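There's a structure below that I have some questions on.
A single protein chain has been removed from this complex, and every other one stays in its place.
Per-chain residue numbering starts at 1, and chain names A, B and C are given in the order in which the chains are listed.
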């Protein structure tokens, strides 16, 4: 167990370092940043805000990771979020029960994912373009549902998902934690993870080895649709209304960024859900840090770009090899250790 | 070893390490003007790595390179080309999306008024290829031609680039006898012109046919350099593998299989790929498939395995009709298929050797029943040992293995599924002598255990050694079947020639 | 013959704009006008394309809700050359005023000013720290509503804008940014008032204030702009204090002016300014809510 834990930590090390660096940097400019207190049975503080506000991107990143691992990309997640938010709001206001609403919404999200998956796996359309179709049309569909307005609702159950709390944590955090753990267990305790990585690296060789490529590809996009549905529900529940115009707008880029910051290659193959979640949290930490910093908003983008470039440069393979001499003694130690076994 | 003034290329104490591997350890290498110098060694000995260091594709860790007595340091392959070193790297290394002509003249296209003169380029390309007896539409994408043709194009390009040195890393792996002969004619001509030629291969006949001197590497170290004439085959093999080889491919013994055919294909085929054919395979039988390049051998295998769905005919196993509509369906029937093009159809490059080995087995079990890590390790170790796959450890990404070792890992992938019907398309391509003999032995033992095998190979000697029957292909059709006494290399050549004559007339 | 009017709308980025679109279509229908609607998806180039193709189709008049003030001279000149009158809706442009018939807009700076005045009057000299939720960085409502508000505050040294960040005109961002304001300002204790460039952000921010355990409307005064239905609900609940109306019915006056112009060539005034009416909790918010909620907000 311990060696597995160690390889796990080694995988996540760059992300953990980046996150700590950002948190430290923020807390130096804004002293109260690390404070946590309990208020109304709920943890309260900027750190919790990061986890909470990061929920949509974390969720999207979880699905996106799997899609990217298959060498795909899903640009439609933002639009699917909007669709699902709109569907949830319209069902709950039409008097359906919370359970029915959630079920339908999730079904819609999964269906959207399936559509993408079929375009990619069966019609063999390139993922960027295949999902661009739904990215463009999806927001229209969402607006069709809400007729361009913000569809507000008062159902306490649905609102609870957005702003309630469980065991001291805001519900969105609980949701993504549970979802992330479930997905990670699903892919790593079954053979899905390896098969998906195989498809991402060499689809043809995988098919020839008997891997059920089309089905797994479709499943990957369906998972992404599911993540987007949950993210959409949370986003709508958070503001007690479905904003089809703006929900999830450009979030697909943040999600992709999160996956890359998490160290998963856009060329497919090896992936780590946990690292992507950390990536999303890093991005949210940057956003929250910018908000707390009090800089005028015209600097937001520049600050964000600079920090991202910095993190990516630190992570880039070249940079790492350039500083490989730092790691050499450690690696040598590891080999001798292995030989000793 | 004296540094003769005749040396055109001298490499001194070349070092190259990869994480976990010392690929080259102070290797010296001297290439003379007007000689063909064979560079030999087992899979993973470091041959390709040495080549890549010489041509700047890898940065060497240490050592120096002299070209014509002048120290050079090619920073990249472009540099090496400018210095007059033309290279064919091991895997076909041309660009499939470019036209044949563009591949030939990439980076040195003829220009007029600053623009590339496409017409002149195509004309030059046709002229260049006519030396190789190839009449191609040079404006078509390279991908539309077979691996063999691509290989010839790669050779043509390298030869044209080599002002001083020509390096050929297993250029003959996917060529048949005819093309090899043609290549050798060209090599001799270049040699007469005073070029130095480095030639890497695992075919020892070819070594003796063409080379003047031999340098052997083992585990990244120089074993020695000898005159070919002074070194007999046994000693050479001993130099390469560090021990005596029990026996090389032994002579054929007739082993006709008994009993009813287990696998029965009737009128099986796919339009545009392979004409309908009948095929029966018994348990404990090896059916060899012979034919020239592009004769449809790979297509036969792919149709049998369901990689391309057959559009005519029926398949029966043990008398029961089966649909082999996809690789999955075939694998469910305990089929296995080791493809010819390992780079695109075989290896899953970024995954580890272990994962590559268990992939097909895992795919057959389905994703819900993962093979435990311990079991994966056991399988991987088992086959790494059984097939002698040279790798630092089982977690190494397979793309970092040498070509021959990748081939063995793919073979292991299928053996792990314990197939009953195994199709091997060029299983020994790029495999060293030692391993070659082992694979032949392996095929024998699988046959003895009652497995049915279909083996495609361009090496007739090898086919003759293990086949119980041989099918000869021509123009995408099965044209002859040899069995019993008639299984000899001579008969196969006859059958192909007869077919060719018929085509010619 | 039937009057054909092209309408180049910015897009559908908010409930307010959806209402404007709905009302424009309604108004056109009432007057028997054949309205050609083109949605520009927030892009000026699409608006220019739309106007050009309206000209190519030979419509009788064009309505434009320009996404940005600059860059219209050329295409307006083309319309003028083709003798098609152009009316600007809800935002003005930086072009010479003989290129269009009239502009039906509110005064964005004035809106900010009204909001600022209300705040200044309400706090009546007491010291008050204000946080500001800006609209989309660079958009003209964000720039002008900020300017107007700051003008109203100048001279009132008791009022200070302590934090100002963009909330992109959306509820989600409004809530998120407000959360960070609250954290940054001692859990909200230092904040006395919130000024949001639109109601949507205010609605989001109100939720953030509530979740932080404070009472919006009392602990923190909330003033915003647009007067969309949801803010009236909040006002009725005592959670918002004031809003400045931006009417979505710009098309009514525009069509009236157009009809007059086409009938006897009477050029209307170059600027038809809509009222920037201030609503407070005293204005029976529930009644206004009921009036507004069917308008497609």
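As a convention for this text, a residue touches a chain if its C-beta (ideal position, glycine included) is under 8 Å from a C-beta of that chain, and two chains touch if they have at least 3 such contacts.
One rule holds for everything that comes next: contacts and distances are computed from a predicted model.
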Undisplayed chain, where the name is taken from the UniProt record, one of "Benzylsuccinate synthase", "phosphoenolpyruvate--glycerone phosphotransferase", "Formate C-acetyltransferase" or "Sugar ABC transporter permease YjfF": "Sugar ABC transporter permease YjfF"
For the chain not depicted, the shown chains it touches: A, B, C
Hidden-chain contact residue, picked from the options B:7, B:21, B:43 or B:81: B:81
Options C:125, C:138 or C:186, residue touching the unrepresented chain: C:138
Residue ranges of subunit B at the interface with the undisplayed chain: 57, 76-78, 80-81, 87, 89, 93-98, 102-103, 106-107, 109, 111, 114-116, 118, 139-141, 144, 271-272
Those residues of subunit C which, in the complete complex, touch the missing chain: 6, 9, 11-12, 18, 21, 35-39, 41-46, 48-50, 52-58, 68-74, 94, 136-140, 143
Subunit A residues touching the omitted chain (full complex): 123-126, 128-129, 132-144, 147-148, 253, 256-257, 260, 265-267, 298-306, 308-309, 312-313, 316-319
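Note that only the chains that are shown with their structure count from here on.
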Geometric centre: closest chain by C-alpha means: A
Whole-Å gap between the CA centroids of subunit A and subunit B: 43
Cα-centroid distance, subunit A relative to subunit C, in whole angstrom: 34
Junction residues of subunit C - those touching two or more other chains: none
Subunit A: positions in contact with at least two other chains: none
Partner subunit A, residues of subunit B touching it in the complex: 19-20, 305, 307, 327-328, 331, 337, 339, 344-351, 355, 359-360, 362-371, 393, 413
For the subunit A and subunit C complex, residues of the former touching the latter: 30, 32, 39-40, 44-46, 49, 53, 143, 147-150, 152, 163, 235, 238-241, 243, 245-247, 288, 291-292, 294, 296-298, 300
Subunit B-touching residues of subunit A, taken from the complex the two chains share: 189-192, 194-195, 197-198, 201-202, 204-212, 216, 269-270, 331, 335, 338
